[in-house]
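Yeah, one chain of the complex is gone here, protein chain that is, but the others are all in their spots.
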Amino acid sequence: MLTYFVIAPIFIAVLLYLIPFFKARKALVILAQGALFLAACYLFFRTRETEIVTIVGEYSGFLGIILRADQLAAMFVGLTTLMFLIITVYSFNEQKDSRLFWFLLFIWEGAFIGLFLTRDLFNIFVLAEVSSAVAAVLLMYKRTNRSSYHGIIFLMVNVIVMQFYLLGVGYLYMLTGALDMEYSHMIVSTLDRSRLILPFALIMTAIAAKSSMLPLFTFLPKVQSIPRAPVSVAALFSALQVKSGLYLFLRFRHLFEAIDMTGIFLALGILTAVVGVAFALTQTDVKRILAYSTVAQAGLIMVGLNLEGVYAYVGSMYHIISHAISKSLLFLATGMVIRVYNTRDIGEIRGVLRSLPVVGVCIVFGILSITGAPLFGGNISKYFMMAEVNLPLFITMSFINLGTILVFIKFARILFGTPSEEVAQQQPIQVDKFKQTAIVILSALCLAGGVFGPGLVRLLFGVDATVSLGGFVEKLIILLVSWAVGLLLTKYRHLGRGGLQRVTNRLDFGFRGITVSMGAFLVLMLVLVGVLM
Amino acid sequence: MIPNPMLYAILALWVFGAVCILRERRNVRVMIYLFIFSLLTSLAYFLLGSPDTAMAEAAIGAFTTIFFIVCFEKYEALKVDGPQPEESPAEKRPVGAWLKRVVAPLLFTAVIGALMLYFSPGGEVVDHLKSQYLTQFAQDVGGENAVTAIYLGYRVYDTLFEALLLVVTVLAVAHMSYSTSLQSTKQKRYLKPSVVEIAVVRAIAVVILLFGVYLIVNGHITAGGGFQGGLFIAAFFVCRFLIHNIHDLPVYKLLRLEEVVFASSVLIAVFVIFLGMTYHLPAEHLPMFQGVYMVIMNFMIGMKVACGFTILFYRYVTIERR
Amino acid sequence: MQYILWPMLAFLLLYIGMAVRGPSMWDRMLGMNLASTKVILIILMVASLQDMGFLLDYAIIYALSGFIGTLFITMFWGTRKRREKEKRDGTDQ
Amino acid sequence: MELTSNIIIIIGTVFMLFGAIGILKFRSFSLRVLIISKIDTVGAVTVVIGVALRHGISFFTLRVLLLLGILLVVNPMVTHIITRTAHVSGYNLEEDRGQDDT
Partner (left out) sequence: MNPIEVAAIVVFLISFYGLITGKKMIKAVVYMVLMQSAVIVFFLSIGFQSGTVPPMGAYLEYAEHIADPLPQALMITAIVVGVAVTTINITMLMAFFRKHPTTDWDEARKKSMEKEGAATLPNLESQS
């Protein structure tokens, strides 16, 4: 039954490519996408009780490929279908003629859904390669930016990382003789720890690169902000591509339970968040600021995943959803702003609230949701993440939140002030109504995520989440303090700018730098896990 | 039985080929070493007991060389940024720079290698799944070739995604290559082949086509299968280009054909394997049904790979070279 | 029968050495072609030792794909040298 | 049958040995092409026939003969193409002393 979730988008893509002339095909596609989203919700509620398992081809034992959908996977599938539904609405009449764009978009969706459903080690390799190849082609889609240096680096790094992953799977197959995760989990738990170190290190390097952890993240933000790349692809990139890395991290953490690695990845998450914020502060390109803040949020989620307790897990899961929604909202909105102002430099864009009122309001909603303002989704997830956490971690996490607030204060500068003259006399700026509906839906979701927060958490995760008034007020105070500190800091930002610039230059690797950091990460893993622990 | 030291000698030669590629500066020689390297890897796969992979590697080695050559030719023709002497004699660089540029990475890789070999899990290899495959593949999927039975029967889900990736590549290359016009007007001609060459290549082309179909049709009995067969049918079109030096391939029609073939192969796989049709059929018809399924799937994949690689080849050789 | 494999390997090494070190580019291509013939003989020996018929299909496939690769490298290199020659003689058609 | 096929294979290997000596002796391309390609094809053909004899009349031998046919056609043809392209593209066959031209 699960295979139809994967085959359906691919069939939509193939049909779309083969029958281009059909007039109302776009409407049909939105309907199909909506149906897929409803099916994903139905799947989510089915998996609340039991885990749905489909053996492809009903072969006995662990011979064939087995697709499993538990609650986590169903949630991610739901998130993917929702994202692609909104993207189809957003770029409804943007790419009218290009069949290839629509074909690749739905192939990408099929690859993501496939990635979230399979537990087969080799299948993850094939699906990861398909998704990175399709992403590379989609980013380089427009003829003008085909000469993008970052697209090449993105594809090459992804292929090399996947070779590391395949080597790790080879070792695992040597140890367990099986490719299915559940089956090899049974065998791995019987093996002694010292034999697991090398496959663990190899696979974790691949996962760190895919979820853009510290040393290996410099290429992902640049790829998202390729000058003329379609903005819907960039939105999907930060919403899903990074999250698939985190999803794989969860799967492989379950597989390698014998090796206790929460300490390492906790530190990695914090470092990534801090460095991500530092990079975001020094950028001048609007899209790059958003892309680097995705890296920072990924670091924060990694921290959340590695904390003990159910609340932290629920909090980070909820943060994945709310971040995906609000970040794609911001990306799509900035896409529209750039189309009107046709410049990407943050210095030149001013007065978005005046020139594009609806888009401006949506951007405000997105910023408030990401920085965790009270009535929005981000607040709920951050609240749960910090629910039961000891003092030093509490301080670091609130410091990271302060960092994100700083970034988005800088980003919010585009809203206020008066728009420049040539934008002013284009009044009234006619905005594509499909894009506007997409953005409004997204901002509504941000708001709903916050207002019905506890109810949604209880619905999604079955955890009786009560937002205690004391905790809420405490969080509110911290938020206000950090907003004030943020505003203060932005006043004197020219002071620390030079130092930050030097730090980011040092960490801004070219292709060879990234490969070296890949090797360094592998050595770090081997030494830490093998020798020390 | 091939003696072990012989196998180790060939693997040593294989590693020597890799070192040659590492050391060589001039791109043309790198292409030749790459071709020799891929032939040696094909031999290594064969000696490790898998003729299927060896055939795939041999055929794909030839195609990759052609794509690399065209890429290098384009780079060669574009050398605008000054007479960057490729074979510049290594002028006396200070030892410090040399240390930093060569020895440091060497040490770094050596450290990685030492750690990997130290931590590599020895001990016996667990393979009960393998014995299950070998015993059950005959009646589960049919055919005598266990490898084809696996990638067409048990793991057909993988094969569909990989066929999908091929379709994506072909579409991407056809879309992204420089000009969308079918015929390339101003065209740098390759050397005109001599009469002898045309006669012999025409004869060999027929043999290649014959072998391509042979591989597709009984891929499930002896070594071979959809991919290898498809590649050799594409090789037939390569020879066709060599003989007549023609460029009039209807790329977009072929693209649509490939799409249709891919879609139908997905449909067949869905009906036969995903729905587990093999378990609802009466027992006596099963072997015949399985055999037919395998041949059809091999044929579909073969056609798709053949169309895909022909388009890639013609796109690369005719239009990219301008 | 096995002992014949060793000289084959020695010749293979020799021809690859020729392909690596051979002075002119055409030596390299010749070395490449002869090396692939040697490999075909090795495959033949192994097939006849293990007495399996279908391994010979692989030998034929190997011969054909080696032929296509060598053909293309020679054609590419010949075109380039031909163009240089024409530039030298100034008789650019 | 086993003995005769082994002897023929040894003869083939001896032919190839001459080819190897040829390579070490002649430094220039034109001499090498002229001599070694012929010796090599002959050596390969004898070894293939030796292997074919080893299996007597069977499907295996049929396949070996098919391979023999392809080898006989392909090998000399590739050498012809290499030499012709060398000549056409200005590689002066007469007075080449094995100079390095890449």
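First chain written, first letter: the chains are A, B, C and D, and each begins at residue 1.
The rule is short, and it goes like this: a residue touches a chain if its C-beta (ideal position, glycine included) is under 8 Å from a C-beta of that chain, and two chains touch if they have at least 3 such contacts.
The structure presented is a predicted model; accordingly, all values stated were derived computationally and were not measured.
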Neighbouring shown chains of the undisplayed chain, as defined at the top: A, B, C
Touching residue (missing chain; options A:149, A:394 or A:416): A:149
Residues of chain B (touch criterion as defined above) contacting the omitted chain: 1-4, 7-8, 11-12, 14-15, 18-19, 21-22, 27, 30, 34, 37-38, 41, 44-45, 48-53, 56-57, 60, 63-64, 67-68, 70-72, 74-75, 78-81, 100-102, 105-106, 108-109, 112-113, 116-117, 120, 122, 125, 127, 129-130, 133-134, 137, 144-151, 155, 158-159, 162, 165-166, 168-169, 172-173, 176-178, 221-223, 225, 227, 305, 312, 320
Residues of chain C (touch criterion as defined above) contacting the omitted chain: 50, 52, 54-55
Residues in chain A touching the chain absent from view: 122, 125-126, 129, 133, 136-137, 140, 146-152, 155-156, 159-160, 163, 166-167, 170, 173-174, 179, 227, 282-285, 288, 343-345, 501, 504-505, 508-513, 515-516, 519
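The definition used in the following text is that only the chains that are shown with their structure count from here on.
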Contact-richer chain pair [B-D vs B-C]: B-C
Chain B and chain C, separation of their C-alpha mean positions in angstrom: 19
Mean-CA-position distance for chain B and chain A (Å): 33
Chain centre separation in whole Å, for chain D relative to chain C (CA means): 11
Shared interface positions of chain C, touching two or more other chains: 25, 29, 53, 57, 60, 64, 67, 70-71, 75, 77-80, 82
Residues within chain A bordering two or more other chains: none
Interface residues, chain B side, partner chain D - complex: 26, 28-29, 87, 191, 193-194, 196-197, 200-201, 203-204, 207
Sites on chain A touched by chain B in the complex: 3, 7, 10-11, 14, 17-18, 56-65, 100, 103-104, 107, 110-111, 114, 122-123, 126-127, 129-130, 133-134, 137, 140, 146, 171, 174-178, 187, 194-199, 201, 516, 519-520, 522-523, 526-527, 530
Contact footprint of chain D on chain C as seen in their complex: 1, 4, 7-8, 10-11, 14-15, 18, 22-27, 29-30, 33-34, 37, 40-41, 44-45, 48, 51, 53, 56-57, 59-60, 63-64, 67, 70-71, 74-75, 77-82, 84-85, 88
